[in-house]
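Just one protein chain is left out here, and the rest sit where they should.
Which chain is which? They are A and B, in the order written, and residues in each are numbered from 1.
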Amino acid sequence: MKYFPLITIPLTIFAGIHLLGDRRFLIIAGLVLIQAMLPIIVLFEGRKPPARVLVTMATLCAIAVAGRIAFFMLPQFKPMLALVIISGTALGKEKGFLIGAATIIVSNMFFGQGPWTPWQMFALGSIGYVAGVIFYEKKIRRIPLAIYGALAAIIIYGGIMNPASVLMFQPQPTAEMFILAYATGFPFDAVHAVATVVFLLLTARPMLEKIERMKVKYGDV
Amino acid sequence: METYRISNLTFTYPNRAAPALDNINLTLAQGDFCVLCGHSGGGKTTLLRHLKPAIMPHGTREGEILFNGTPVNDLAPRDAAAKIGYVSQNIENQIVTDKVWHELAFGLESLGLPTPQIRLRTAETACFLGMQAWFERDTHTLSGGQKQRLILGSILTMHPDVLILDEPTSQLDPIAAEELFTLLAKINRELGVTVILTEHRPEEAFPLANKIIVLDNGCIIYEDTPRNAPRNILGILPTPMRIFHGIGASGTCPVTIKEGRKWLKTQTLKPIPPVQEPPPVAPALILRDIYFKYEKNAPDVLTGVSFTANKGEITALLGGNGTGKSTTLAIAMGLYKPRRGKITAHGKITMLPQNPTTLFIGKTVQEDLHEMTQNLDELEHIVRQCRLQHLLDIHPYDLSGGEQQRTALAKVLLTRPQILLLDEPTQGLDTAYKQNFAEILRSLANTGVAIVLVSHDIEFCAEYADRCALFFNGSIITQSTTRAFFANNHFYTTGANRMTRGLVENAVTATDVINALQKGSL
Partner (left out) sequence: MHRDAFSTYHPLVNLAFFVSVIGFAMFLLHPVALGISFVCAAGYVLCIKGKKALRFGLIFMLPMLLFTAAMNPLFNHQGVTIVAFLPNGNPVTREAIIYGIAAAIMLITVITWFACVNAILTGDKMVYLFGRVAPALSLILSMSLRFVPRFIAQAKIISNAQKALGRKTSPFKILSMLVSWALENAIETADSMKARGYGLPNRTAFSIFTFTQRDALALLFFALNIAVILAGVAAGAYRFRYFPDIQGEWTGAGTLAVFTAYFLLCAFPLFLHVKEALYWKRTASVI
């Protein structure tokens, strides 16, 4: 199951490019999204996670959303990305991915679902996943976390969301369109990156300590 | 049939020397209504958590706990989940899902019941508890009383044999607390469910109970009917019993106010002189004709509130829920701007919020206090005043409720206020903690600080406040010195006053009545 997508995703891309007609890129991208997300969800469900794990994950997810609603009205100055990175760092790649994806679903229940929802889920999920891969169960320093935060905002989040808008709404995408999408998206991504870095520098350490305290006091979360 | 039989239960938490429970022997019959009393830290919660395997604390354990004749740890997990209902202290934390209907169904989903059965059971329970009107609501829109009822419902759907409640009323106002007791009595009477609860407010719980258990330092020091409760547990008894034992009377002890009045009529009471109005002192906080509403099109929350708090006095603002007490405090604090009216404050003003954890930021109490000041002498003084010496290295969230309250108070005091506002400072505190807290407040008032507190706790205000004001519908109805206040009220007054109404004037506290009853002083 775990390595299944590694085979099917290239197959999908190859078959898609050769077999499908108009809008083939969108179909391929959609299929890739599903194949990347599904195994993580299936593995997680199969493990029958205990109550404590679920509550902790829901708490982190709700904090990210509530933090966005309660404090930061500026459109791109969102704490969500930083919180997902912290979650992935504290709980590992799989939970990091799911917290990222769930955060998007819940956040969009307040701000509106759209065709962008699955892309955002994948983008934020990946950021949590990669954070888990790099930082989980390692000694945490703030600077590498912050650098990762900036890169994640620009390369992963922007890197997925900017082309997504072209893929979804330009039936015949061209290279220039992708470049333009990146260019117009960059100021927003830059603000997003700055916000993430600021959040990580100011809150990552205390928050990681808090989650660590729960692990020590109550066992694994 | 016995619901529980506990024999020789001794339990010690990890890394602790003294056992939390010491050789407990206890039998609870099916249909018992049992109240577990005792000071905080006496082992009440620890004992309750032993009654349900899923939440049993970790540590070393000896002895045996039988549920319906089977050791609890040998129960089938499904039976243990369904038959033993447990409600812990914090109402909010009990609710898991976002919809009322889903919360009611949660336990049944765990038990793996099919949809038609869940539909029937949730509907039945909602009818029994009167929840139809808000069956489809979001859980976060409910009032405290409704939430407590929802939690009860979510357990009743599983058809439990026993209901265990850890301080179920600690976060409810008096009206909601009374409703809850009525409901528990109904569940006990009509469904035959055994009820075990811990409670700080004996007035409502004792008349319902057929068994009182008193725990002290992990030992059971009393186990019998409420009426026979001995005088050495005076602090936790209802007012009539306190008065009865206070004069060392013999015969049948009264438990309810009604019984208390009947008994008082057979006694001779000497009159209590009215207390003289104390000399006027300098005012510290003056509110004049405050009008306020939260939203443009909403009705006024405050309609002309006026009151004065004096230096060196404790002023209590009483009244029901939603009458504007807390709003007044927030306005006095400057959190909201009044639409009309004037606030004059002589000196620095700070507020102790209702929930002490809203002030905690550090990893230890020490760190939290250091965050407020660099002055070590002052810090040490406040630590002593708030009795925190032995708690400095503990994480604030690991403290008990009363200790958290004192830590929060210390933080507030480090801002050196001349006017101190307190929002529901006694909610969830037991008698000992309340007394402790009142002593700190009194010592503070003696240094000239004006203290204003908002409270539902009539008995606490009667005992410790200098002046009281009654809120109703957005303004203050009456305001006077504490004794005059309670002596003139009819319903909204202390148990002792209700007990002596028409028999003797000016009795406000149990001590007043005891003094009036003392023989030979006539």
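To be clear about the criterion, a residue touches a chain if its C-beta (ideal position, glycine included) is under 8 Å from a C-beta of that chain, and two chains touch if they have at least 3 such contacts.
Small disclaimer: the values here were computed from a predicted structure and weren't measured.
**Q** Kindly state which of the options B:A82, B:I213, B:C386 or B:L441 is in contact with the chain not pictured.
**A** B:A82
**Q** Determine which one of B:L47, B:V72 or B:I118 touches the chain that has been left out.
**A** B:I118
**Q** Which of these touches the unseen chain: A:M109, A:V133, A:I147 or A:A183?
**A** A:M109
**Q** Could you tell me which of A:L98, A:A123, A:A164 or A:A193 touches the chain that is not displayed?
**A** A:L98
**Q** For chain B, which residues lie in contact with the unshown chain of the complex?
**A** Touching the chain left out of view, chain B contributes residues 52, 54-55, 77-78, 81-82, 85-86, 88, 90, 92-99, 101-102, 105-115, 118-119, 122, 136, 138-140, 154-155, 158, 330, 333-335, 348, 350-351, 353, 355, 357-361, 397, 411-412, 415, 421.
**Q** Just checking the interface: what residues of chain A touch the absent partner chain?
**A** Residue positions of chain A that touch the missing chain: 22-23, 26, 41, 44-45, 48-52, 54-59, 61-63, 65-67, 69-72, 79, 98, 102, 105-106, 109-110, 112-115, 168-172, 174, 176-177, 180, 198-199, 202-203, 206-207, 210-211, 214, 218.
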